[in-house]
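Pasting in a structure now, in structure tokens, and then I'll have a few things to ask.
Removed: one protein chain of the complex. Kept in place: all other protein chains.
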Amino acid sequence: MSEESDTAVADTPVADGPVADSEAPAAAEAGSQPETAYGVAVTDSRGQMVLHPDRETYVETITALRDDGFVSVMDLCGVDNLNRVTRDLPVGVGAERFEVVVSLIAHEPPRRIRVRVQIPENDPTVASLFDVFPGTENLERETWDMFGVTFDGHPDPSRILMPPDWQGHPLRKDFAVGSVPVQFKGAAAPR
Amino acid sequence: MPRIPILGDTAEIAEKGLGGLEHNFLTARIEDLVNWSRARSLMPATFGLACCAIEMMATGGSHYDIARFGMETFRASPRQADVMIVSGRVSQKMAPVLRQIYDQMMEPKWVISMGVCASSGGMFNNYAIVQGVDQIVPVDVYAPGCPPGPETLLHAIVTLHKMIESDELVKRRDANGGGAGVTVEQRDGQTATQIVLSR
Partner (left out) sequence: MTLLDTPSDSAASAASAKRVFLRDETSAVLRVDESNIPLAETVDIDPMSTAPMIVNMGPVHPSTHGVLRLVLEMQGEQVLRSKPVIGYLHTGMEKTGEQLSFLQGTTNVTRMDYASPLFNELVFSLATEKLLNIEVPPRAQWIRTMMCELNRISSHMLFQATNGMDVGAVSMMLYGNRLREETLRILEKVTGLRMNHNYIRPGGVAVDLPDGWREDIGGLLDMLPPLLDEFDQLLTGQPIFRERLQGVGAINTEECLALGVTGPILRGTGYAWDLRRDMPYLKYDELDFDVIVGSYGDCFDRYAVRLAEARESIRIVRQCIEKMPTGDYRLQDKKVTPPPRARIDESMEALIHHFKIFTEGFKVPEGEVYVSIESPRGELGCYVVSDGGSHPHRMHIRAPSFVNLQTMPHMMQDALVADVVAIISSVDPVLGEVDR
């Protein structure tokens, strides 16, 4: 986390995307990639600006992005980094097992931004974005279902893709890939 | 000789043999007749799951025209259906539903497993997919392909017709004790239903 967060929030982020945009002054002024934007550490991934807030500033950052013209959360997903050694993280952001990755889009001018937040294995909890962007409801439910990351404040924290009584979180790296026997749950017996 | 309604005047039958009858007629085992008529008017249950369901719909379209086989009437209610075309991958969450639909169908009933996902899990050998729908319901015809084209599905349907006509299914069910075990109970004022087929 950077100390110059107060000033950085006001900065317009570097415009991304193929549409050349003259209305983003920060891109021209900065020249090089700024180390922070919206008060959090930032990296560049294949021409895409990536913010790295911690769990405390996660919702704040998303709210600031919304106020800055990012109208929609396009995607929210989890990543399990078990046994993954090298990661492209900025200095000061500790690598944890889980990540929640949020992709946002702004329409005027068209640009995208990505937010990655690190979630530790022993406490896989992060605040829900439902109150900022209600469209994350299904995506957060899926992330909980697949990775076991709980979202504080989510209105309906239940499984969405797997059956309600399923054990485990399938997209975790330590969940077996192979087929599992059929589990009959509440099926009426053949008459 | 008495006059038998269906045959007409049978007086000359002694002299002229069957040529002396007013009408022609065929003789057959009733089992063959029933199987023949069953095969010609199958009603599939709509059980569209995944990609294969789109091809199943295309089979119902004007180009491939499943109506040629008397099967254009897809029934939404399993109670009215004879054959279930399991078209697509069956997930762990869907498996109990599929079994319930199968149990709700009336005997005799047949199952076509359409596509590799339904037949064996296909390329999805993972936690979510039932590795072959034959783990849940008895399958009569497997249609290969991913997805099977309408031609393949029609071939599977014709194969099923042949199986129904040749009575193989009933024999197989008899041998392994399969079937839904539906019994018809006698109600007051009715005579007992004679079940003469298939056993």
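Should a chain be cited, it is by its letter among A and B, assigned in written order, with residues numbered from 1 in that chain.
Note that a contact is a pair of C-beta atoms (placed from the backbone, for glycine too) under 8 Å apart; a residue touches a chain by one contact, two chains touch by 3 or more.
Remember, it's a predicted structure, so these values are computed and weren't measured experimentally.
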In the full complex, displayed partners of the excluded chain: A, B
Sole contact to the chain not displayed, among B:42, B:83, B:129 or B:163: B:129
Residues of chain A (touch criterion as defined above) contacting the omitted chain: 17-19, 45-46, 48, 71-75, 77, 79-81, 84, 86, 88, 101, 103, 105, 107, 110, 112, 114, 130-131, 133-139, 142, 146, 155-156, 158-165, 170-171, 175, 177
Chain B, residues in touch with the chain not shown (by the definition above): 46-51, 53-55, 57-58, 60-63, 74, 76, 88-89, 91-94, 97, 101, 123-129, 146-147, 149
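In the analysis below, only the chains that are shown with their structure count from here on.
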Intercentroid distance (Cα basis), chain B paired with chain A, Å: 51
List of chain A residues in touch with chain B within their complex: 161-163, 166, 170, 175-180, 182-188, 190-191
Residues of chain B defined as touching chain A within the complex: 92-93, 95-96, 99-100, 103, 121, 125-131, 135-136, 180-182
